[in-house]
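Of the protein chains in this complex, one is absent; all others appear in place.
Coming up: subunit A.
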């Protein structure tokens, strides 16, 4: 049985700002782009959340909900440095760390012997050290796999710990609302609700075949997760699957032609990001993302190892035709070939 800890810093960017300026501690703050630039909320603190503000919400909307919200531009370099300190503490426990973002990571502590091998004590020690040495709080989840550890870290947030021991897995999962499963968004949740599936116990009443027929490959995963099973290993090296860039426009792009004119600049930025990839990966396809003025969004993807501007335009046409209204955001990306790591090229 494995022992996995999922560590998640509580409202990370906001926590760093509040640490550095205690006056911000009890007032609603949000870190993100300005309204003028049509920025979105990257992180907000708990007082701000009481107004219904959440990350990825347009800043303009956030300010509508909370006019006295303090908006902070944020300082990426500072957050990276804080994250480095936090990860150094994780690394004192184990080298088997899978970073999910700057402030979130899985730790596989199955083979760690300190604290008598108790993952719960290790998680508490991590939380205590981060709080004392870095000055921000971490919520942690302890479970036999990544799926449950991630749910657990969210369970008692903020500054909380939740442990799901192997003997508790079954009862925990049974009552778990399907909405909590990573990958079940509003659409899937709705579809599941239509089938009268609300909890994992409900999921279990469906056969694997039934779920696969309705949800494709994700159906198999739903089936596994409903029994609390998740064999995914903690990967210290994350394989990049795509590279992309996007731009929110200060003024909506009124029509397809206006969108098309923005493509070259986006592709240029994409090329720059692609060139910086380390290790370099082969391109497998291209992606175009369109977000309309009503906030609906769509992505179009096409497999091709050597994309060109014309192909991006074709995908843009398809994407635009799905909304046919002014466009707020455009994105382009490359789908990358998997596992080309250490790939010997042939002579002929």
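Annotations for the structure displayed:
The rule we apply is simple: a residue touches a chain if its C-beta (ideal position, glycine included) is under 8 Å from a C-beta of that chain, and two chains touch if they have at least 3 such contacts; residues count from 1.
Just so it is clear, contacts and distances are computed from a predicted model.
Between the names "Carbon-monoxide dehydrogenase medium subunit", "Beta sliding clamp", "ABC transporter permease" or "3-isopropylmalate dehydratase small subunit", the one given in UniProt for the chain missing from this structure view is "Beta sliding clamp".
Across A:60, A:76, A:208 or A:282, the residue that sits in touch with the chain not pictured is A:282. Only one of the listed residues, A:175, A:251 or A:344, touches the absent chain: A:344.
Contact between subunit A and the absent chain runs through residues 95, 236, 279-282, 340-348.
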